[in-house]
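Submitted below is the structure of interest, expressed as structure tokens.
Apart from one protein chain that is not included, each protein chain of the complex appears where it belongs.
Read from first to last, the chains carry the letters A, B and C; within each, the first residue is number 1.
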Amino acid sequence: MAKIAVIYYSSTGANYQLAQWAEEALKEAGAEVKLLKVRETAPMEAIESNPNWKKHYEETKDVPEASTDDLDWADGFVFSVPTRFGNVPAQVKQLLDEAGGLWAQGKLVNKVVTAMTSAQNPHGGQEQTLTALYTSMFHWGAIVVTPGYSAEEVFAAGGNPYGTSSTVDGEGNLQDDVEKAVKHQAKRAYTITKQIHS
Amino acid sequence: MAKIAVIYYSSTGANYQLAQWAEEALKEAGAEVKLLKVRETAPMEAIESNPNWKKHYEETKDVPEASTDDLDWADGFVFSVPTRFGNVPAQVKQLLDEAGGLWAQGKLVNKVVTAMTSAQNPHGGQEQTLTALYTSMFHWGAIVVTPGYSAEEVFAAGGNPYGTSSTVDGEGNLQDDVEKAVKHQAKRAYTITKQIHS
Amino acid sequence: MAKIAVIYYSSTGANYQLAQWAEEALKEAGAEVKLLKVRETAPMEAIESNPNWKKHYEETKDVPEASTDDLDWADGFVFSVPTRFGNVPAQVKQLLDEAGGLWAQGKLVNKVVTAMTSAQNPHGGQEQTLTALYTSMFHWGAIVVTPGYSAEEVFAAGGNPYGTSSTVDGEGNLQDDVEKAVKHQAKRAYTITKQIHS
Partner (left out) sequence: MAKIAVIYYSSTGANYQLAQWAEEALKEAGAEVKLLKVRETAPMEAIESNPNWKKHYEETKDVPEASTDDLDWADGFVFSVPTRFGNVPAQVKQLLDEAGGLWAQGKLVNKVVTAMTSAQNPHGGQEQTLTALYTSMFHWGAIVVTPGYSAEEVFAAGGNPYGTSSTVDGEGNLQDDVEKAVKHQAKRAYTITKQIHS
């Protein structure tokens, strides 16, 4: 068994959905899983200016927030984060930046990482956001396990070898059929995590 | 007026089509244009093993090949190249690598560059291939002008801010409606080129 | 004449120094310049836990903070930001993310951009941080003008074609001789900005 933290950031729900599918697949595979949200750093007025954001914010109030302790705890991570101008959102970067102390102690080495994303346009930074995140993971000494084209599910979900991705409308609805690809990706990362952390 | 080299590599025709649309828009805008193909370096047996590749190879025999002299001649470039494993094809890299002499003489500085691409999967490296090409262009001291979201045409064509892209089937047929986006992108790059090279 | 916003984030002073050199060169070249810092989002206890950070924080209290109005105002940007795990700091990403409104109105199109960076290790993300920033700029429809190898100063400063970079010690002291490269880079970006925005 290995410990996986599924860490997502979501404003209107799409990446929460992706994260939940990953959690489901990981539990089914026997992993010890924590589903954690990235702390919101936007001011309440920004959140309230968008009814869909406000709604999702309220609905997920009870999801625990990811802390550096969680980063330390996990053997592997499944990240699910939207793109913001072809890169991870500031909220997500904030969490990563806070791991400087763990990094200095070498505690992030050999963590297994895989990631998913979403964007408003079909080519709105899905690839860049994932590789930007993996670049940070290389600094951590993490082991990066992307789906590649390791299963039919990847092709069916748009063929993103860096991680499952979806176009999302303004209300947070996924426009692609990616559930199976998410589950495949999560299980694949879990298999590798077990091989390295047992 | 400014001089633009539209340089493409194509095995089954998709990027040739993108390049032709760019050429058409550039001529309409008043540019002095050369449409040039990247020299094929694959062995004839590889080409002949794929009837679509063979067909396209024969059909475009008379398109002139891009040389380092052409790289020197142009004020700006519109590249159109398929993705191969999330990066430019070896054939294209070969052309870029041959520009070492021009580079050493500083002759590539201030060239204006924009690029387009295609892949077999919707998220098959379209973003990575374009940014990999732009990274090389930064070495040249080129000025990189991507479409961003500068017009409705970009959204309609899949919203790729790094350059127009399309999914392509095995016979080289474009699966997205990108003609207008290509023309917008080419004209936009031409406008900037004129401002810098007049 | 054109308007340039020199926007930096700095915890211990290195990028403030780079930004000041850029400002100096731009004024000399006749630009209308604003030197602006990225708003600090770290909690005071984090700042106070590091005497060098605290000292710099106090010393630069009067430098105005960059706002989205400034992003709108400028014709071009010179960014100077440290690397955090091979990507821009969360503080910088926060500023970029806040530009969503400007972006939606198309007001960021054709901004000219160049960037500089620093890291604690010689190969600690200097290249990745700059290209990550440029990727976001492509979403804005910005025109990216890196130094390339357009002058001897670039080679003398470590030969980073994506932007001037330096290794920095824990007290914020630059370990490389980059002043001339910074000034060359800023002037080069200004020249292009004038050509596009006059």
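To be clear about the criterion, a residue touches a chain if its C-beta (ideal position, glycine included) is under 8 Å from a C-beta of that chain, and two chains touch if they have at least 3 such contacts.
Just so you know, these numbers come straight off a predicted model, no measurement behind them.
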Which residue of C:13, C:76, C:141 or C:161 touches the chain not shown here: C:161
Residue touching the undisplayed chain, where the options are B:28, B:97 or B:177: B:97
Residues from chain B at the interface with the omitted partner, ascending: 41, 84-91, 93-94, 96-97, 99, 103, 125, 128, 132, 135-136, 138-140
In chain A, positions touching the absent partner: 103, 106, 108-110, 131, 134-135, 138-150, 161-162, 192, 195-196
Where the missing chain touches chain C, by residue: 86, 120-128, 131, 155, 158-162, 165
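The rule is short, and it goes like this: only the chains that are shown with their structure count from here on.
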For chain A paired with chain C, centre-to-centre distance based on mean C-alpha positions, whole Å: 29
Sites on chain A at which at least two other chains make contact: 86, 124-125, 128
